[in-house]
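Encoded as structure tokens, here's the structure I'll be asking about.
All protein chains but one are shown in place.
For subunit A:
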Amino acid sequence: MTGTKTIARQAQGLAATFRRSPPTKAFQRGTKLARVSARVPERCVRSYSAAQVEVPPLEEGSVAYEKQDYAVVELGGSQVIVEVGGVYDTNRLDAEPGSTIKLNRVLLVKNQGDNDLRLGKPYVENATVEAEVVQHKKAKKVVVFKMQPKKHTRSKVGHRQHQTTIKVTKISV
């Protein structure tokens, strides 16, 4: 495709911060005792069904991508494209480091070997992604500064978001 390189160059700027993140350094932090709980928001309609999709075969002479299987998962209020072995940051989860988590809301699963793509409407049936909680941490500090000029008002607050690093171990359908 001719336009793909231009699109990819544009993506380096803003979109780079939103793509799959590289592995993070692992260091131990204190953890709070927690219970694993499955929190499902009430407004979330859990309907699982599949859509018929056919992935077109690679053309003669095209570059064969040797990529891993991936899945699109709802995590922390946003969608993340995950691969086995990938490390991702999300909002703080109720789980101890070292425990395993199962992610149920899977929107798309691609099996590269069989060239098999499953689209969920909205979620794929019986698809789960298993992940291991690596650590809990806090994000870099963000300074929230508000002021009105010439009105003698100002406020300065620091904020560190609580996050959890998870490592995906298995994608199953």
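Here is the rule we use: contacts are C-beta pairs under 8 Å (C-beta built on N, C-alpha and C of every residue); 3 or more make two chains touch, one makes a residue touch a chain; residues count from 1.
The rule we apply is simple: contacts and distances are computed from a predicted model.
Selecting from "DDB1- and CUL4-associated factor 13", "50S ribosomal protein L20", "tRNA (adenine(58)-N(1))-methyltransferase non-catalytic subunit TRM6" or "Replication protein A 14 kDa subunit", the unshown chain of this assembly corresponds to "50S ribosomal protein L20" (UniProt protein name). Contact with the omitted chain, checked across A:Leu107, A:Ala127 or A:Ile166, is made by A:Leu107.
In the full complex, subunit A makes contact with the omitted chain through residues 1, 3-4, 7-8, 10-11, 14-15, 18-19, 47, 51-56, 58, 67, 70, 72, 78-79, 81, 107-108, 110, 117, 119-122, 142-147, 154, 156.
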